[in-house]
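Removed from the display is one protein chain of the complex; every other protein chain stays in position.
Then we have chain A:
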Amino acid sequence: MKRREFLKTSMVASAAILGTTALSAGETHQPIDGRKVSDMAFPEKRPLITYSDRPPLLESPRSTFARGITENDEFFVRWHLPDIPTHIDTDTYTIKIDGLVEEKLEISLKELKNDFEQVEVTAVLQCGGNSRSAFTPIAGGIQWGSGAMGCAKWKGVRLSDILNRAGLKKDAHWIGFNGKDNAAYYETPNFVRELEIEELNDHVIIAYEMNGEDLPYLNGFPLRLVIPGYYSDSWVKMLSNITVTNKYKSLFFMDVAYRVPDNKCECETPKHKFKPTKPITNMNVKSVIGYPENGMKLYHNSHVVVRGVAFDDGHGIKEVLISVDAGKTWEKALLKQENGRYAYTEFRYAYKPAKYGKLTFMAKAINRLGDEQPFAKDIGWNHGGYKYNGIDEVTVEVV
């Protein structure tokens, strides 16, 4: 209990206790916005919106979406198991590769950095439950606003290079990933993620750097899996074991949690849950406005530049449209795409507010497949509150 005594004196509870719910057939609306950041900081982080200390659950504020790269100390945090090693010896840390391989490997951090080709990919990391607070009735889980996502430059080694070195046996079919976080009870299943070999490509890497620095402790130091285009439940943190198998092993986090209805709308109603379900994997098209923020005051006839970010699962963003008349008409925003197709596309839109009073900006992204964000109200409800991608809205006051 040393940890507790250490900081107990001046703690203040963080995040919000949520408002009452109106029970209905399953509706969606704008996610909760503008939660206060905590008055305390976690290691290597500036103060963020804080839902839990154990496991650590931290959300980035809206202002982070005004930039194409999310800074490490602002990047959101989501762990599942409470027992995260608090001491990492970088000299002895290894990652083990076993199972259906020709040669079992145990690779040290040094070998990883020296013996393999080093590659970099810029990619968005987003929790499948990001924006969950948009669902009514409330879907189970942490009531995230829009800040359970970020975009970083990840540097590391291709997973395929490591598997090639180990040599896959003929009947190898599934790859299981496990990290060093543990549960309080031995019997609790580990947070293991499995991928089918067919899902692998050269963009899947084992990363040790984020934006040119070591991974922050809370983002999975010293190694994490990076699967561009996939929701973050697949990006195993503090990666320590890779096991190749021929059979899919039933796993809680893939078979029970992180699933959506297996129908076209991926939706259901609270009264009529839809079976079967499927795991969440590829992200859908989404955009979030970083500036201005809800409740800001802007001067009449001033030069406002709306800024934000858009992304999808790697098909790439074709257009971001802005509306100031509740979605009746849309105009194109300027795009900046310099970090590749898995990264945030930055958008900006210049606007001169000519009317006093409330003004709502809406942003809608469209990807190269032609998929576009629906209005918040048109999103289908699902019991896990996953994959929300409603058109973002920010309301300011013109004074």
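One rule holds in what follows: contacts are C-beta pairs under 8 Å (C-beta built on N, C-alpha and C of every residue); 3 or more make two chains touch, one makes a residue touch a chain; residues count from 1.
The rule is simple: contacts and distances are computed from a predicted model.
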Not counting the visible chains, the remaining one has a UniProt entry; which protein name from "Sulfite:cytochrome C oxidoreductase subunit B", "Transketolase", "Multiple sugar transport system permease protein" or "Na(+)/H(+) antiporter subunit C" does it give?
"Sulfite:cytochrome C oxidoreductase subunit B"
Write down which of A:36, A:54 or A:104 is the residue touching the left-out chain.
A:54
The one residue from A:154, A:217, A:231 or A:361 touching the chain left out of view is A:217
Of A:42, A:154, A:344 or A:361, the residue touching the omitted chain is A:42
Touching residues of chain A against the unshown chain: what are they?
3-4, 6-8, 10-21, 23, 38-47, 50-57, 82, 84, 86-88, 90, 133, 137-138, 140-143, 183-185, 187-189, 214, 217, 221-222, 252, 256, 270
